[in-house]
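What you see is the complex with one protein chain gone and the rest in place.
This part shows chain A:
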Amino acid sequence: MNLKQFTCLSCVQLFAILVFIFAFFPRKIVLPGISHRDPDEDRDLQHNRPFQKLVFVIIDALRSDFLFDAQISHFDNVHQWLNTGEAWGYTSFANPPTVTLPRLKSITTGSTPSFIDLLLNVAQDVDSNDLSEHDSWLQQFIQHNNTIRFMGDDTWLKLFPHEWFDFTDPTHSFFVSDFTQVDNNVTRNLPGKLFQEWTQWDVAILHYLGLDHIGHKDGPHSKFMATKHQEMDRILKSIYDQVLEHDIDDDTLICVLGDHGMNELGNHGGSSAGETSAGLLFLSPKLSQFAKPGSQAKYTLPINGTLDRDFQYLDTVQQIDIVPTISALFGLPIPMNSVGIIIPDFLQLLPEKLLSIKENFMHLWKLSDHHDDVTFVDFSIEDIYKKMYDIQETLTKSATNYNYPLLGLAFVSFLIITIIAIYQFQRYSGPSFCQLQISSLSVLLVSAILGVSTFASSFIEEEHQLWWWIVTASSAVPLFVFQLDASVISRWFIMLVCVRLIKFWNNSGQKFIYSNVMSNLLNQNPFWKWSLNSLTLLALIMASARSQLLHFIVTTILVALCFAYKISWEIVNGNQAEVPPFMQDLLIKIDFVPTESSLIILARVFFQAWAIVVISRLLLTKLKILDKRYLIKDVKLYITILLVLQTSSQNIGQFLIFQILQSQIYYFFQRLPTSSSLSSSKIYLSNLVSLILQNFTFFQFGGTNSISTIDLGNAYHGVSSDYNIYVVGTLMSVANFAPAIYWSMLPWSINYNSIPPHTKIQTFIRSKLTAFTYHCIFGACLMMACIFLRFHLFIWSVFSPKLCYFFGWNFVMGFLNGWLPELAVLFILD
């Protein structure tokens, strides 16, 4: 196989994955148009609507226990209102994916989200998000000539046209480390735009982001949580006071809800109980005149924990039930695609109770493809509700339609590529095709283990465990391969300690979350964290000292820039107290004042300097001005510095461990017998080790197979607010794959240092073939699992994200990172 054929094969493989993904992710059938009612009836219902004004407050990631649990909640006023009956509280089930954009779509249109919405949440600029043509309760308010005012997360303005809003003050949601300003930006408008102009609006939408940011940064038990709860509670109180002041006949409804919850790490996106259980609260003086909802009457708020810690407080409703409830309370038609059911407790408020239920029922009846009319004579309200719940259940499940021919085509072509890859892989491995070499056999074995594991959702969620399992097995290998002398034993022990430390660094997966992990310990002891980080960077400089002087100087400059940036970033993002004072003094000494704008400049200076260094290094080597021998080592070091910049501060220390581990692995590879017949084996082995470590460290950097752990915090270095999506995408990929990129460079020195130039391309192909074969076998299994398990409960929350990650690994790691840097280095070495 030559390079051209291999390139073709890789491209076809990527294309097949893309086609598969395209065919697999269903686009939901969304009914066009807007619900209408008979005008007379409509006028009647509008006239008699129980509430005139709506204040819709979304507190991002407001988990149910934040509102109701005695252990964690500080919403004191809310508890009081709940006890007097002025407020009605619920736990609302948020359908996964539990990220903001799909949730907002659900909350406004009443439909359940599809997986594709989750991806669109990351790539937010796609216009399929536009809901201006679709039906929602906002649309209905607009149709009935109500004025809407909006302040908060700008995701709303991506969904709804600006013209709908009488007043908007959007806040950008991506600066995750800002806890206070995002919320102050919302609250500052309350007195002027809401309270003083009380009569000039009908609907006010507030979307607070601060709580979500605290969760992402610090988790649900953060020390900032209590004050945030109190702040939110105060805001609710101030709005409620205005309601009491202005409304003689109590016709304002305040609706407070979380769009989703969070897990114990403070992330969201998946389908665990914490993420799907959001708090929901209706607040109005009018509510105290009616009977409290069933279980609320039994409890005194705040509640002391729930059984099994399942976050189910008070009554549980579907979050989409808000939609018909609001429609009914404001006399609006139910939005076209809503599959919600009016919350039964609110029936007592409705003037035409039966009419509303019938409307709700007929709506669901028609959505589930029934076209005949139903007579309600024999049904009691309970019966209708029972039937509605049944319909709702089927409707929320059946949101999928697969493109089977395309799916089959993609799968079959992927299978063919897999067979070609295995054939080529075997052909290179030994003298004859059938002769199995240990090296190629172990690659196939690892691929098969991982491939088979894709059929179990828990193994996908806990993939890091499998990699650790393989790491432990392969770390025992040196004991059997080498003569056990003191140096092998001690190096083996160091290696084991290194991988165990890496394992100790972060939590991964869903099942086991330890509080005692290195990243948490370091975050609690910032002094040690920064000492370790400085040590890591020093180690990088030390590594460069063995090479040429010029390289040493250049590395020192890059490392200094990187270090200054990391410290300043921490200071700008409000963690000034965490950075040891003497390090801050260093910044003062060089007259650098960290602000948001100077930070962007500093990052750009770093990137430019880095690019200049790497490019000139490559060019000068090609022109034979600099020594070839050090090239691989030096380029690896430059790339490592870039990776450090793109890594969160608590993970930087891992690179120190990586450096130590890497030198042990080199030692073992050097001691391998070097005969020419074994060269293919050695290439395969080194790439297998690299592949295992790539995956292992990817997960131990905190990565998982869930969309919620994609790190966006390091995607905006040097990027101003009018960002370019490709730049951010590249930075995001580097940040998330940083450890994997580091380990993908492991085989370079093993394979390219001591071989004649004419075999370099062949070596490259064999080298890439290892990971390629792995991805092919793994991918074929994953696709098969996705097809077989397409009606599995977790298909959207586990298998589909894994499919996206699989594409990410193939495209970013297999293709971009696997080809470009390595080929560049090879080209120079020729």
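Everything below uses one rule, namely that a contact is a pair of C-beta atoms (placed from the backbone, for glycine too) under 8 Å apart; a residue touches a chain by one contact, two chains touch by 3 or more; residues count from 1.
The rule we apply is simple: contacts and distances are computed from a predicted model.
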Matching the hidden chain's UniProt record against "Exoribonuclease phosphorolytic domain-containing protein", "Glycosylphosphatidylinositol anchor biosynthesis protein 11", "Ribosomal RNA-processing protein 43" or "Trafficking particle complex subunit 11" returns "Glycosylphosphatidylinositol anchor biosynthesis protein 11"
Touch with the missing chain holds, among A:A226, A:I419, A:L445 or A:A473, for A:A473
Considering the complete complex, of A:A70, A:L484, A:L535 or A:L820, the missing chain is touched by A:L484
Among listed residues A:L31, A:L157 or A:V497, the absent chain is touched only by A:V497
Touch with the missing chain holds, among A:Q465, A:S679 or A:S749, for A:Q465
It is residues of chain A that touch the chain not shown, namely 456-459, 461-462, 465-466, 468-469, 472-473, 476, 479, 483-485, 489, 496-497, 500, 503-504, 509, 511-514, 516
